[in-house]
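Removed: one protein chain of the complex. Kept in place: all other protein chains.
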Amino acid sequence: MIPLSWYLIVAAGLFSIGLFGVLARKNAIAIFMGIELMLNAVMINLLAFWRYHNPGQITGPVFVVIVFAAAAGEIAVGLAIVISAYRRNATVVADEINELKG
Amino acid sequence: MTWMQIVFIVTAAVTLGSAVRVVSSGKMLHAALWLVAALFGVAILFAMLEAGFFAVVQVLVYIGAIAILVIFAVMLTRHVMEDTGPQVIQSWWLAAILAAMVFAGLVVLIISAGFKAQLPPIQDSQTMIVALGQALVMPDGYLLPFEVASVMLLAALVGSIYIAYQKR
Amino acid sequence: MTFISDPINFIATWLRIMLANVGASPDLTAFILSVVGGGILATGAMLWVTFLIWYERKIIGRIQDRLGPNRVGPWGIFQSFADMLKIFTKEYITPNGADRVLYNIAPVLSVASVLLIWAIIPFTVTSYGVDLNVGVLFVVAVAGLGELAIIMAGWSSNNKYALLGAFRVVAQLISYEVPMVLSLLVPVLLSGSMSLNAIVKAQNVWYIFTAPLAALIFMITSIAEVGRSPFDLVESESEIVGGFNIEYSGLKFGMFFVAEFLHAFTSALIFTVLFLGGWRGPGAEQYPILGFIYFSLKNVFSYFIFILVRGSLPRFRIDQMMDLNWKVLTPVSLGLFAVVTIVAKLVQGNPNELLRGLFLLIANGVILLTTSLVMGQFAARRRRHLDERAEGQKLRVRSQV
Partner (left out) sequence: MLNDWLYIGIFLAISAFLPAAAIVIAGFLAPKKPNTIKNQIYECGIETVGETWVQFKAQYYIFGLIFLIFDVETVFLYPWAVAFNQMTLYGVLEALLFVLILAGGLVYAWRKGALEWV
């Protein structure tokens, strides 16, 4: 029987690895992968608390479905921005895309 | 140490190991494929949490669509110079320390909270799916987030097509 | 429940009793039973492919008015065994610069992703791998794993054409998954459950009669999902040289074809379970062996349609294929979903099952009619446009002469 804290520790580990990925990577697409890891950690937490505290209530799974939609929307628009930035000044490195002119 | 706990430890090790590889691997496509391995590990965790629907949806949406979208984006922004340069910024150790502190803080919080360990009984997941379906549509349930999610998806679709589409 | 009427379940209970006598704990017996059952099911599926290859080559031969394999054994039965032996002894040539790990995982993953679907197919009322209550979504999710295997194969063989071929095929598979998932909503909606077993049990009136358009869209998209004849950009000669499996040789190359044949047969299985009522038939509840016979007869019929389509239709160009999907199949499946939900809800009141099915049939007929009218009108307009352009060119040529 797996105690609830194990799930939360795995989710915290996944979250901090994703955080490191977002902070330390140069390539914009690698930053998006880090964000995906953090979103997965959130989903593990939601479902772990739903399962261990009140499986009768449906709020946990509804939140997870909304997180799926948010993650999909975010990565779709994010990668589109990265691709069009790459097309204009031929670089995907995050800190070289810094001019905001039109 | 029942066999369930052994399976959990193995899945957690696989997930966290491939997550570390996602963050630290040089070639972008290898990072994307390690991301798929990490997402598959998370899908197994969902199955162990008896939320079978979300394990399948995770494989369908994340591995079937988002991972392939990331691989397409990696392919579209192929740039030979990218692969040879250092993949990590100079002060990456600062980010590593910050992430480690976040992790340590969370673990201390989790252990001190002392969650009760017994597992409440659960009805079979068929009623969970039916309850989820009804909750998404009931006015007193989650009708508004359901419709707002569709408007958000429409905005994401139209916006990213407008940005990514390149008139030949 | 004698041996005759239900062999698989009979053996399973006998094995369980024998294991209990030996004193294995219930957990251990469940584990051993699932390992043995799964092993038999998986090896059975893999060996079944050899029959499929022979069956298909014979029928394609007959379609093209030739005999098909008949040298090795009577009617060429052992032809696919001979092919298997030959391909077992072919040398593995790995291109230099290939990404060795991914290069070897790709064929294994592509076969595994198809074999997984066999775990949830209900063969008879009692014997099925497992009654997963998210069965339909599981089938579509596993198809996603197959696309990943194709990307791995294309990327890891370090060949420009393999990479391009792999991504063209994945673009095709991805766009054909949209109408497939939307048309799969209709059986789930009518039966009120996602588990394949419950869908079969709910099919007093086969869903091909109540929702023929959903069956048609599912058939077209599963042919495209497998990459078979009208949609076969995978290894068609006129396209990019040999597609993604160009750098594979020996049994790795063979594994991609085992995966393709098995995927074609599995799509026929899913079509039978969802639309032709699986093992439903007179007496299938009491005598599961009868159910298995009905199930295999319907399978032979639906797999025959796959082969017939493969043998008789010319190949699509890639832009025609994409237009067919995005401009015809996806709008039609969205319209079908809208109409079927409204009609099913309005008609849900009356108890008579046949009447409900009739109304749904009429709704599907109306959509089929409107789509064919719209497409006919669109095609006429396009033909007029092309004629005018041809007319214009002729005038210009005559004026220059």
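The letters A, B and C name the chains in turn, as written, and every chain counts its residues from 1.
Methods note: a contact is a pair of C-beta atoms (placed from the backbone, for glycine too) under 8 Å apart; a residue touches a chain by one contact, two chains touch by 3 or more.
The structure displayed is predicted, hence computed values, not measured ones.
> Name every displayed chain that the left-out chain is in contact with.
Touched by the chain not displayed, across the whole complex: A, B, C.
> Using the document's definition of touch, tell me which of C:102, C:148 or C:194 contacts the absent chain.
Checking each option in C:102, C:148 or C:194, the one touching the absent chain turns out to be C:194.
> Identify the residue among C:67, C:334, C:355 or C:386 that touches the chain left out of the display.
In the full complex, the listed residue that touches the missing chain is C:334.
> Just to verify: which one of C:11, C:42 or C:59 makes contact with the chain not shown?
Spelled out, the listed residue whose C-beta touches the missing chain is C:42.
> Touching the absent chain in the whole complex: find that residue among C:63, C:185 or C:309.
C:185
> List every residue of subunit C that touches the chain not included in the displayed model.
That gives, for subunit C, the contact residues 30-31, 34-35, 38-39, 41-43, 46, 87-97, 104, 107-109, 111-112, 115-116, 118-119, 129-132, 136-137, 157-161, 163-164, 167, 171, 174-175, 177-178, 181-182, 185, 188-189, 192-194, 241-242, 246-247, 250-252, 255, 258, 318-319, 322-323, 326-327, 330-331, 334, 337-338, 341-342, 344-346, 348.
> Provide the residue numbers of subunit B that touch the chain removed from this figure.
Residues in contact with the chain left out: 44, 47-48, 50, 52-53, 55, 57, 60-61, 64-66, 68-69, 72-73, 75-76, 78, 80, 122, 124-126, 129-134, 136-139, 143, 146-147, 149-151, 153-154, 156-158, 160-162, 164-168.
> On subunit A, where is the contact patch with the chain that was removed from view?
Against the left-out chain, subunit A lists 65, 68-69, 72-73, 75-76, 79-80, 83, 87.
As a working rule, only the chains that are shown with their structure count from here on.
> List the centre-to-centre spacing of subunit A and subunit C in whole Å, with centres computed as mean CA coordinates.
33
> Any idea how many Å lie between the Cα centroids of subunit B and subunit C?
Each chain reduced to its C-alpha mean, subunit B and subunit C end up 29 Å apart.
> What parts of subunit A, by residue number, touch at least two of the other chains?
As it turns out, subunit A has no residue touching two or more other chains.
> Among the residues of subunit B, which are close enough to touch at least two other chains?
As it turns out, subunit B has residues touching two or more other chains at 53, 57, 65.
> Please give the residue numbers of subunit B that touch subunit A in the complex, ascending.
2, 4-5, 8, 12, 15-16, 19-20, 22-23, 28, 31-32, 35, 38-39, 42, 45-46, 48-51, 53-54, 57-58, 61-62, 65-66, 69-70, 73-74, 76-77, 79, 82, 85-89, 92, 94-96, 98-100, 102-103, 106-107, 110-111, 113, 115, 117-123, 128, 131-132, 135-136, 141-142, 145, 149, 152-153, 155-157, 159-161, 163-164, 166
> Which of the residues in subunit A end up touching subunit B in this complex?
1-10, 12-21, 23-27, 29-30, 32-34, 36-37, 40, 43-44, 47-48, 50-56, 58, 61-62, 64-66, 68-77, 79-84, 86-87, 90-93, 95
> Sort out for me which residues of subunit C touch subunit B in the complex.
27, 102, 132-134, 137-138, 140-145, 147-148, 151-152, 155, 167, 170, 174, 177, 193-195
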